[in-house]
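A single protein chain has been omitted from the complex, and every remaining protein chain is retained in its original position.
The letters A and B name the chains in turn, as written, and every chain counts its residues from 1.
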Amino acid sequence: MSDTIVKIQVTDGTVTDFKDKNLLNAWRLSFLGAILCMAYLVFFHPDPYMRVLKFIPDGLWVTFKVTFMSITGALILGLVTGLGRISRNRFINLVASTYVEVVRGIPLLVQLFYIYYALGRFLRVPDLLSAVIAMSVCYGAYMGEVFRAGIESIDKGQTEAARSLGFNRAQTMFLVILPQAWRTILPPVGNEFIALLKDTSLVSILAVSDVLRRGREFASETFFYFETYTLIALIYLVITLLLSRVVSLMEERLSHYER
Amino acid sequence: MSAEPIIRTPIIRMEGVSKFFGDLKALDNVSLEVFPGQRVVIIGPSGSGKSTLLRAINRLETVNQGTVVVDGFDIRSKHTDINAVRMELGMVFQSFNLFPHKTVLQNLTMAPTRLKKVPKAEAEERAMALLAKVDIQEKAQVYPAKLSGGQRQRVAIARALAMNPKIMLFDEPTSALDPEMIGEVLDVMVNLAREGMTMVVVTHEMGFAREVADLMVFMDEGKIIETGTPDEFFNHAKHPRLQKFLDQIL
Partner (left out) sequence: MLKKLMTAVLIVALAAGLALAQTKKKIIFASDATWPPMEFIDTNKKIVGFAPELLEAMGKEGGFEVEIKNTAWDGIFAGLENKKYDAISSSVSITDERKKAMDFSEPYFEVHQAIVIQSDKPIKSVADLKGKTVGAQIGTTGYFVAKKMEGVEAKSYDEIGLAMEDLFSGRIDAVSCDDPVAAQYALQKDEYKGKMKIAFIVPAEEKEFYGFPVKKGDKETLALINKGLKAVKEKGIYAKIKDKWIPPVK
């Protein structure tokens, strides 16, 4: 039981530190600022801001759907990949490592195009599901690395203790290692959640009617480009900040035991 | 202080066991028999292979050559359910290795409820009895991080006992402890020995060895150099390397 807590940083993190109990911290400033800004624009300039706001709700719903389905998919895929990466079975290890290597070497946008049109042409997968699969495949690889690092950060003694009691490898992993690794894994995974939420805007390229595409449709018809994208940016900011708050609350809940 | 073992069949039998780490021979053709009820204390300088020998008994360390039979099971065989064998072998580590995400009580009940399907209430009752035995019942609901080293090691011993093992293996159980805490852990081990538990202990605590050991084993460079009673070891050591080792640590 070491006293240091391992921290893993994989991508652009936006999880703010909530230890900062000042009334005026970065999170509150951004969150309240965004809300006030939106309220001001919508109430005092209803044309076009109110029109934009009325145009995009179904897009917002699609963004949420894609985000949460992709997070679920990426978590499952990430866990499987992470376990595969530490597997002693050479074949499984090779498959998992190759997957990570390939996915990390291809830009998300290219993957989205590729998977979307490949799935459409050969498997007739509907558009929303294609987007979710593409996002899951991409983020599954990143999360796989987080899971691997998290699992490897747990002291070998924990495995030995569990195995010496008679637990098999799977029981050891799921009862002893993962519950502990989760603490190390959660901050970077939370960052991945937020990065994923932001990256769902890329699916608008695939004609998935998310909040960004709805905004673009509105702007292309009405020519209110600046106004539309101002509102879209504020909406993304609010959602991202809310999600980062949720992740921080989960982190606090998990720190009920000290190492 | 205790009767000679009457039963002739050894519960642990190691024969011609060798283990290599690259060119290094961690175990070099080692043979050892442990009989039920026997207390074996293994001593030797660091890197002599004593921990490896102990860990070879429950296959935490796989060996390259030789036979290891525990409770009638050839543990090197692929057909042996190693997890079933391990349930009969309690192990205590130098670094305690308690599960930090579980309370003390949960540390004790986890294995019996999951592996032996003991009902939760029954497992908890037994866990409380074991915690009383190691004199730490008041900490049942506490997380391990809140315990001192000595307390942690006593909980670790109780955790191993919760599975009702036939044999207890101790891998330098007091080496990571502050001096003032060593006594409380040794007391628990002495009591366990008095109850007739079969024990294999790797330790530097010569007082403990003198008090409970039926058989002393001295290892150096992966080999068993000398075996004997505590009296033979401490008063009539034969091998010069053992004499030198004892001179250094006593």
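Following the convention adopted for this analysis, contacts are C-beta pairs under 8 Å (C-beta built on N, C-alpha and C of every residue); 3 or more make two chains touch, one makes a residue touch a chain.
Since we're looking at a predicted model, the values are computed, not measured.
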item: Which displayed chains the hidden chain touches across the whole complex; value: A
item: Omitted-chain contact residue, chosen from A:72, A:98 or A:220; value: A:220
item: Candidate in contact with the missing chain, chosen from A:39, A:94 or A:207; value: A:207
item: Chain A residues touching the omitted chain (full complex); value: 117, 120-121, 124, 126-127, 205, 207, 209, 213, 216-217, 220-223, 225
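Keep this in mind: only the chains that are shown with their structure count from here on.
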item: Residues of chain B defined as touching chain A within the complex; value: 58, 60, 83-84, 86-87, 89-91, 93, 95-101, 110-111, 114-115, 143-146, 156, 159-160, 163
item: Interface residues, chain A side, partner chain B - complex; value: 1, 155, 157-158, 160-168, 171, 175-176, 179-180, 257-259
